[in-house]
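Here the complex is missing a single protein chain, while all its other protein chains stay put.
After this line comes subunit A, so read on.
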């Protein structure tokens, strides 16, 4: 079976969705444990993709193709996971803060997190403290991530953190921040748990915080 898993992982890395679906179906037909398929084939392929992206050996569209291929396999496995949870690296609520319309960077962070096995709830742009608060109550994420590209809107990050404190939720969730004007100093100043300068490091940061 080990060769088979290797083949599956390679197809994920190569972003070949049809091939991934075909191999997954074959394995299922042969009675392979769905969790094994996910962990040893699909996710292990994606882990290589993440590592290669980080060192500049793979590009964003290639990573997203790999993620798409992985999801093609996941869709087939999911219905068979009776009673078992779909393995997830954790749940992250993401949003661009109030007054800010820059969203492509935040979306990239979301896509990279998903590629690494996180479940992402994307609140879109213009997300104020109340929107984050509601999302925390509804989705119970391990991490909330706020993105701001404007010096005028980065202040809203602090407001959100304050609201979480008032609601007694601050200790229940990790808070990370990022975007062009954000720095580690700023993150410390407002009491966030972490700052990431780009999408790849945001993924690492979430892994670290939820470990």
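As a working rule, a contact is a pair of C-beta atoms (placed from the backbone, for glycine too) under 8 Å apart; a residue touches a chain by one contact, two chains touch by 3 or more; residues count from 1.
Keep in mind that, in the parts below, contacts and distances are computed from a predicted model.
S.K.: Which one, "ABC transporter permease", "Peptide/nickel transport system ATP-binding protein", "Dihydroorotase" or "Trimethylamine methyltransferase MttB", is the UniProt name for the chain you do not see?
M.R.: In UniProt, the chain that is not shown appears as "Trimethylamine methyltransferase MttB".
S.K.: Among A:20, A:38 or A:108, which residue is in contact with the omitted chain in the full complex?
M.R.: A:108
S.K.: Among A:28, A:48, A:76 or A:155, choose the residue that contacts the chain missing from this document, as touch is defined above.
M.R.: With A:28, A:48, A:76 or A:155 as choices, the missing chain is touched by A:155.
S.K.: Go through subunit A and note every residue touching the omitted chain.
M.R.: On the subunit A side, contact with the omitted chain comes from 53, 56, 59-61, 101, 104-105, 108, 151-152, 155, 180-181, 198-199.
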